[in-house]
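The structure's right below; bear with me while I get my questions together.
Every protein chain except one is present and positioned as in the full complex.
Chain IDs A and B follow the sequence of writing; residue 1 opens each chain.
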Amino acid sequence: MKMADLPGSHLLRRLPVSIWGLVVIVALVALFLPGFARIGNITNVLRVGAILALASYGQTIVLISGGIDFSIGSSVALCSVVTALAVQQLPLGLALTAGFASIIGVGAINGLLIAYLKLSPFLVTLGMLLLVHGFAAIVAGGLPVEVPDREGIHTLSGSDLLGVPYPVIIAGLAAGALYLLLERTTLGRSWFLIGSNLAAAAATGIRLRRNIFLAYVLAAVFVGVAGLILTSRVAAGEPNLYPTLPFETMAACAVGGIPLTGGRGSALNAVIGVIVIAVLNNAIVLLNFPAYAQLSLLGIIMVGAVIAQGMPSWTRPSRIRSL
Amino acid sequence: MDTTVADSVALRRPCAVRSRLRFGVLGQVRYTIGVATALIAAAAFAATFADFGTFENAANVLSLFGPLAVLSVGQMIVVLVRGFDLSVGAVFALATVITAEAMNTAGLVGLAAAPLVGIVFGLLNGVLVSYFRVQPVIATLGSLLLARGAALLAAPNGQAVILGGDAQMVLLNLQLANIAGVPVTAIFTLIVFLVVAFVLYATAFGRRLFMVGGDPRSAALVGVRVHAVTVAAYTLCGFCAGLTAILILMRTGMGLPTEGVGMEVQSLAGAVIGGSQLSGGYANPFGVFFAALFIQTTQSGLNFSGISPYAAEMVMGCSILLAGLLDRVSQRIFRTA
Partner (left out) sequence: MTSASNVGPDPRSSDAAVIATRQPQAATNEVLLEARAVVKEYGSTKALQGANLVLRAGRIHALMGENGAGKSTLVQILVGAAVPTSGVIAMQGRPVSFDGVSEALAAGVVPIYQQSSLFPNLTVLENLFAFETAASHGVAGHKSARRRRSAKQMLNRIGLAVLLDQPVASLSLGEKQLLEIARGLGRDCKLLVLDEPTAALSQADTNRLFAALRQLASAGVGILYISHKTNEIAQIADEITVLRDGVCVISGAPLKSTSMQTIVSAMVGHAFNVGEKNLPVVRAPVLALVGAALRIGDPEVSITVRASEILGIAGLAGSGAEEIGAMLAGALACSRGVLSVNGRPVGRSGDRATAVAAGIGYVPADRSVDGLFPGHDALRNASASVLDHLTKFGLLSRSAESIRLSAALTNVSLTPNQPRRLIDEFSGGNQQKVLLARNLAVADIKALVLVEPTRGVDVGARDIIHDRILMAAAEGLAVVLVSTDLEELTSLSHRVAIIRDRRLTTELPRLSSPAAVAGAMLGENQ
């Protein structure tokens, strides 16, 4: 009896290749690092990973639609600055809303430039990275803006429900929302088609400009949640809050199996990628590697994971399209 | 990933009017953006701030723009073959550390370490992108991490490696020297650009870079060794990062493992404002030369006038967006009658 005949095997085939990597890594780490499998440690890993996960959901949407977003790091920084400044005049809830709105604003500008002015996503988000960071720094006056330790600022990132930190719950729910968005809405489906072949999508009657614009705006919603949690954690307006965030989300998406060329991807891919990176980061810390080794090892593993995923396609012939 | 809405739904009409002028001049428009912005920035600052438009200030700008310019032209070569290199900042930081230590040990000969480090990482990036088919983002991100880690390892306790002895004096003198008022570093930069221009336009290898960037499939079909060309492009970029390390060492006199953060974005900005297309196939070193001048002029000008240095960042961000817009516009003029 072949593998393919086993019951449930069709579900197994639908799982991304990267999940096996995840299983292997988690198993190895759990087996060989005694400190890993404690509840406290795992909770911490998930808590740290939650922010990256939320931001990666946004990057996933953008990648699927054929684009890319470098401005994520600058927008979460802007969120923290705006919140920190607003909280001096407004109640906390409104201040956080203002911060959230600023991220949506950046997403909307990205969407406008890319969808309606038809500029390249790489270019636009790179330019916005600089623009928004500069803007946030100027507005903040060059130094982090402290948020007074007002009751409630740390709730979002610090509290938990039945032992599970809020950010983890939010990231989990958001994963479900992302799944629904991508697999069960016509908007989500259109992103796959747009990312796969833009001209063909236009020919089939898909509303390109509107849907591409919405991709960036909806991605910003996920990033916005990440920004709020980050702001809640640091309780300050910090222009240099998380400059490597866009690169980390790209790494997470790539490791999780989402091609950076667009047209394919899923919430599960993003989650897998984030967990792999979070677990590896944790393992490196637990192993007490010095700082230099941490960075180097992470780089090697990230590249290794992507190479490993790409290997099955090496044996396929590169066909000239005339056939 | 880099497809734009316009490319796909662009009207495919045959050109009714084919004039040599149109293709000759308008095709080069994108490269003039760099020149234009440099001139505008210089003029604007000179006009607004009376003391800015001095010879001294000009010389100052010229003495400072070298590192970004050389880094950007390396980036331009990689962008030409449809890639990009996020590791350049980390690589040149690593190179400064290793070279400082090499020079402290072996004297001026140690300078050779800088381009070597760059070449090693360039090779790594190139092989990953071409033979292992890793996306440039991931590959260069990985080598960025590797380089940062290596830099922290190479520098004792992660601290700066101060350049000492005779070697340090030689470099310092070079940094301060000038020929007819033009800083030696600026001349060095110009020579680098001239060499790059020669390679791109006068050698068959340079043409092959354009071919691989223009259509890698076609390049393979006509017999270009696409993988080899790609590796060479990334290696050249790494080499430029190595040269940048030398320029930085001349300026700061120390190897700092945390140097260069954000320089990868700036070098991409330099390449883009200088007219390179991120989708590959188009590059012009002189556009990049002036784009780097423009960025430096803006930074110096803002410094000079006491406006927040972050404003320079905003200006750079806007310039990238404007460069993209102008390129889109010139493409429309270019394609239709």
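Heads up, the rule we're going with is that contacts are C-beta pairs under 8 Å (C-beta built on N, C-alpha and C of every residue); 3 or more make two chains touch, one makes a residue touch a chain.
Here the structure is a predicted model, which means the values were calculated and not measured.
Participant: Hey, which of A:88, A:155, A:204 or A:244 is the one touching the hidden chain?
Facilitator: Residue touching the absent chain, from the options given: A:204.
Participant: In the whole complex, not just what's shown, which of A:73, A:263 or A:299 touches the removed chain?
Facilitator: Result: among the candidates, A:263 touches the missing chain.
Participant: Touching the hidden chain in the complete assembly: which of B:79, B:98, B:160 or B:219 does that?
Facilitator: Of these options, the touching residue for the absent chain is B:219.
Participant: Could you list which residues of subunit B touch the chain missing from the display?
Facilitator: 11-15, 18, 20, 23-24, 27, 202-204, 206-208, 210-211, 213-215, 217-225, 281-282, 334-337
Participant: Can you list, in ascending order, the subunit A residues touching the missing chain?
Facilitator: 180, 183-186, 188-190, 192-193, 196-197, 199-207, 263-264, 315-317, 319-323
The rule is short, and it goes like this: only the chains that are shown with their structure count from here on.
Participant: Starting from the mean Cα coordinates of subunit A and subunit B, work out the distance between those two points in Å.
Facilitator: So the centre of subunit A lies 29 Å away from the centre of subunit B.
Participant: Which residues of subunit B touch subunit A in the complex?
Facilitator: Those residues of subunit B that touch subunit A are 1-9, 86, 128, 132-135, 137-139, 141-146, 148-153, 158, 261-262, 265, 268-269, 272, 278-279, 308, 310-321, 323-325, 328.
Participant: Once bound in the complex, which stretches of subunit A touch subunit B?
Facilitator: Per the stated touch rule, the residues are 63, 66-68, 70, 113-115, 117-124, 126-135, 137-138, 142, 198-199, 202, 208-209, 212, 239, 243, 247, 250-251, 254, 259-262, 290-300, 302-303, 306-307, 310, 313-314.
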